[in-house]
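Here the complex is missing a single protein chain, while all its other protein chains stay put.
For chain A:
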Amino acid sequence: MSDIAMLSGTGVPPAALPVIPLREIAPWAVFASLLALLAVWFVGAEQGAVAMIDGNAIHEFVHDARHLLGFPCH
């Protein structure tokens, strides 16, 4: 792996990436995960098996993306 780093490194030494404390990442991770789950839900599952919003409009609008991304669609 270090070979790859050496090949790719231009001006930046391989060990230059600082370790970020998990404590600092955690709140971002919780918030972003919730939003991401909601987004994935609407693209991948809403109005398929279960629906939060009545009708078929969301399902139909993202229909092709849902199929091609591999989510069960209908």
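Keep this in mind: contacts are C-beta pairs under 8 Å (C-beta built on N, C-alpha and C of every residue); 3 or more make two chains touch, one makes a residue touch a chain; residues count from 1.
To be clear about the criterion, contacts and distances are computed from a predicted model.
Asks: Considering only the chain that is not displayed, what protein name does its UniProt record carry among "Cobalt transporter", "Autoinducer 2 import system permease protein LsrC", "3-isopropylmalate dehydratase" or "M56 family metallopeptidase"?
Replies: From the choices "Cobalt transporter", "Autoinducer 2 import system permease protein LsrC", "3-isopropylmalate dehydratase" or "M56 family metallopeptidase", the unshown chain carries the UniProt name "Cobalt transporter".
Asks: Using the document's contact rule, name the residues of chain A that touch the chain not shown here.
Replies: Spelled out for chain A, the touching residues are 1-2, 4-5, 8-12, 14-20, 22, 24-25, 28-29, 32-33, 35-36, 39-40, 42-45, 48-50, 55-57, 60-74.
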